[in-house]
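Note that this complex is displayed minus one protein chain, with the remaining chains in position.
Now for subunit A:
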Amino acid sequence: MNNIMIGRFIPGDSWVHRLDPRTKMIATFIYILVMLWSNSWQTYAWSAAFLILLIKLTQQPFSLYWSGLKPIFWLILFTVFLQILFTPGEPVLFKAGPIIVTLPGIINAGYVIVRFVLIILMSTILTLTTPPTSIANALESLLGPLKKLRVPVAELALMLSIALRFVPLLMDETQKIMNAQKSRGMSFSNGGPIKRAKAIIPLLIPLFVGALQRALDLANAMEVRGFKDATQRTKYRILHYQQVDRIAFLGLGSFVAIFFVIKFIFHI
């Protein structure tokens, strides 16, 4: 259970850790957006180089990022499979009945892998270097203008931070219940798929019951301390853009500019 990497934060004192969470969110968003324009190996190479530089700056080992990629391996494989099968074009490399494999299909599949990996790695940089509460704060700040349209931004951010707060708790709980049921002879590794799916019930039911109980307790705890929604709240940590953020935006701007230069030079 402890090896799940998605959304995990690792404390540190790197240059990337010290950035304002809003800077990191905007940068991640722009990077992903730019990826959608990428269509040649030159642009991918440039994006990958920029990403590797960022990973270096986080001062975390590559193996951490690698383990973050593992859970989505099957998703990537599935997409690659679709790309290879359903990309029309010339020349045709292989043909057997309805299955046609084309050279553009193979190339597209390669691009999809790279695009997936880059996007996931970029988001991993964000979650690895930013505490969940900061992410929620940044989101609230960035969506602030929507308050004028009566979107309950503060409540959404609160919901998000509570949800994020519950992730480690529920993982812990899962581990405990798993231990209890294993002690009663539960086994996940025996039997066919139906038997295995059934083996999860003794895990899921206590987990749901526990989560609901926790939610009720939390709601009560908030209420007795006078929580009211739709009120103006102050923040313990106020977000400020610093010098590093200006440098980061400059870096991001240069990345995007060079990206489009490369894109138009090698335009096919």
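One rule holds for everything that comes next: a contact is a pair of C-beta atoms (placed from the backbone, for glycine too) under 8 Å apart; a residue touches a chain by one contact, two chains touch by 3 or more; residues count from 1.
Note that in this section contacts and distances are computed from a predicted model.
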| item | value |
| --- | --- |
| "Energy-coupling factor transporter ATP-binding protein EcfA2", "PadR family transcriptional regulator", "Glycine--tRNA ligase beta subunit" or "Multiple sugar transport system permease protein" - which is the UniProt name of the missing chain | "Energy-coupling factor transporter ATP-binding protein EcfA2" |
| Contact partner of the left-out chain, one of A:Gly12, A:Gly110, A:Pro168 or A:Pro202 | A:Pro202 |
| Listed residues A:Ala180, A:Ala197, A:Ile247 or A:Val261, member touching the removed chain | A:Ala180 |
| Interface residues of subunit A (partner: the chain not displayed) | 2, 61, 173, 176-177, 179-187, 189, 201-202, 205-206, 209-210 |
